[in-house]
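Here's the structure we're looking at; comments come further down.
For this depiction, one protein chain was excluded, whereas all remaining protein chains were kept in their positions.
In this document, chain identifiers A and B correspond to the written order of the chains, with residue numbering beginning at 1 in each.
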Amino acid sequence: MAAKTIISRPIYGTLSPQPGKHHLFVADAEGALAIIDMAGKAPPGFFDGAEIDFIPGPEGKHIAALEALRPAQLHIAPSFASLLPRLKQTLTNAHMGLRLYLAGTEGLIGQAMQVALEAGMDHTSIQTEHRGSLARRMQCVHCKGITENVTTQPALCAHCGLLLLVRDHYSRRLAAFQGVCINAEDRSEIPPMEEAFP
Amino acid sequence: MSTGTTKLDVVVSDVVPVNDLVTRFHFRRRDGGLLPTFSGGAHVVVEMRDSDRTRLNPYSLMGSPLDTREYTISVRRDDVGRGGSLFMHRQVKPGLEMVISYPVNLFSLDLRAKKHLMLAGGIGITPFMAQTSQLAAAGGNFELHYTCRTASLGTYADVLQQRYGNRVHLYHDDREQRIDLDRLLSSQPLGTHLYVCGPAGMINWVRHRAAALGWPSETVHFEHFAAPQPGAPFDVTLAVSGKTIRVGEQQSLLEAMEAAGVDPPYLCRGGVCGQCETNVISSDGKFIHNDHWLSEEDHRSGCKIMPCVSRFEGKSLVLER
Partner (left out) sequence: MGITFRKETFRDDYTFRNSPEHIRRFPFPFNEDAYMYTVNIEPHVVGPKGSVLENLIDVDEHYVAEMQDRALVLAEDPLRCQSLPHMTLAGWDLLELLMEQQALGYPEHFTLERDGDRWRWINRPLGIDDTFTFGDTSTLPYGPMEYITRQSQGDFCILDQRDGNLWMDAGMVTTQADWSLDFDIGMNFFEWHAPVPLAHEKGIFTRALKFLTNIQQGKPARRLNWTMTINPRLDTSPENYHKWGPDRATVTPENVGQKVHLRVELQSFWRLPRSNAIVFPIRCYLIKMDELVTQPKWARRLHRVIRDLPEELATYKGLTRYRPTLVEWLSRLDDGSPTSPGFGPD
């Protein structure tokens, strides 16, 4: 059974400037390009009250282009894990009127959104734009372990080793797609593993 | 307790003038039992039987949801409206038996909120009376800003200040006191929800400023009464059963058919299940479609009607029933 696109699968848009007093951007790798494209549509002075938290990734590109936008703050982080404490602190101290923009891989968007939801933001008020890899974060429904950067269908659970169908069913709270044992009814059926989420 | 009809038989247990414009009414159950529990922000629809005319007006419940021995509402006298408030002020006396609806909440608190910021104007204070009681009992974080014309028309301002001290902020028009709205909205912690109830102009102003200052619409709540629309009586010919019936002001088309001994199938009586769908044979007039079942095209073409919720205005209507 191939997974078809379904309603819980998040739909990402195109970043657009929102009314607000402060603007917080979180992006990784090619997500920077989404911010740069949006900057063309932003009113003058928009970035004066903006903070950009950027995870460049191994290629390390786009930093200069983001600097050129002259945001009030540009913070470069080596990984999402290293950004997390700062992001939490920023949101804890923030006021209504702060707008959040997330751009880049689904894993980044999902995890940053998780933090924002905990801080009391509503997901529909958050701007998102998907850029770059289609690799998925997947929760194994059986052992509950999260496997990062899943690119194949089916995929192996990095924790319990079951062969999982990567569904389109997506949980915002877990920031993950659901993985369900693909050959539970007959373990001798082993479907070929294909690159599905490059 | 939780089953039964949506109507409550009550008796007016007290009528208390609060100030020049506002009177408070207390209701108890006629059988002496407890009233249904409700949530802060809920309203009831009060049936006002005024000789041959029945009006249905919604009023917010303002007592504590923790005490269901009685319900209380406050009615502001409106000398030019449809007459409901005048009826309440003039005709309703302790001991009068009345019928009210079960409580319905279209203005409920978002309990996820890290803080509840409430803005009231005039008689718009009533739902906040119940909401603040509910939140205070649960240790909730709230702040109330209340604008009234004059101190003497500041209905319940004294009670609220006594109960909640500096969580209540008062503004009097006659003393030129105005909320510094932009500052207020910009200084709220992330995760705050905003509630506004008052005159339409105030609601629009607050919604507009909140949107401009970056408050997402999910965090801005305002009370809007879906005031019941009974509708004018109309006549219908039921072709299959060979009857002509009149649908009364307070009756649905479905109820009128049933009263005439014609029983179309139904499930939801709420315009969604599709069971009561009825073909129109001919019509000369205007349909008032209130259902969620038929497509827009069906609505426009006038070839079908959902009698559980929809009505008609015009010269003639013939249905395949």
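To be clear about the criterion, contacts are C-beta pairs under 8 Å (C-beta built on N, C-alpha and C of every residue); 3 or more make two chains touch, one makes a residue touch a chain.
Just so it is clear, the structure is predicted and the values come from calculations on it, not from any experiment.
Peer 1: Thinking of the whole complex, not just what is shown, which of B:25, B:38 or B:128 touches the missing chain?
Peer 2: Counting the whole complex, the residue in contact with the absent chain is B:38.
Peer 1: Give the residue, chosen from B:18, B:170, B:273 or B:318, that touches the chain omitted from the document.
Peer 2: Among B:18, B:170, B:273 or B:318, only B:273 touches the chain that is not shown.
Peer 1: Which of B:108, B:161 or B:316 touches the chain that is not shown?
Peer 2: B:108
Peer 1: Out of B:50, B:218, B:284 or B:320, point to the residue that touches the absent chain in the complete complex.
Peer 2: Touches the omitted chain: B:218.
Peer 1: Determine which one of A:9, A:75 or A:95 touches the chain that has been left out.
Peer 2: Hidden-chain contact among the options goes to A:9.
Peer 1: In the complete complex, the non-displayed chain touches which residues of subunit B?
Peer 2: Interface with the chain not displayed, on the subunit B side: 1-6, 36-39, 41-42, 65, 102-105, 108, 110-112, 134, 138, 218, 267-270, 272-274, 292-293.
Peer 1: Mind listing the subunit A residues that contact the chain we can't see here?
Peer 2: Contacting residues on subunit A, toward the hidden partner: 1, 6-9, 124, 139, 141-142, 144, 162, 167-169, 171-174, 178, 180-181, 184-187.
The definition used in the following text is that only the chains that are shown with their structure count from here on.
Peer 1: Distance between subunit A and subunit B based on Cα centroids, please, to the nearest Å.
Peer 2: Here subunit A and subunit B have centroids separated by 42 Å.
Peer 1: Considering only the defined contacts, which subunit B positions touch subunit A in the complex?
Peer 2: 112-114, 185-192, 211-219
Peer 1: Where on subunit A is subunit B touching in the complex?
Peer 2: 18-22, 91-92, 94-99, 119-122, 124-125
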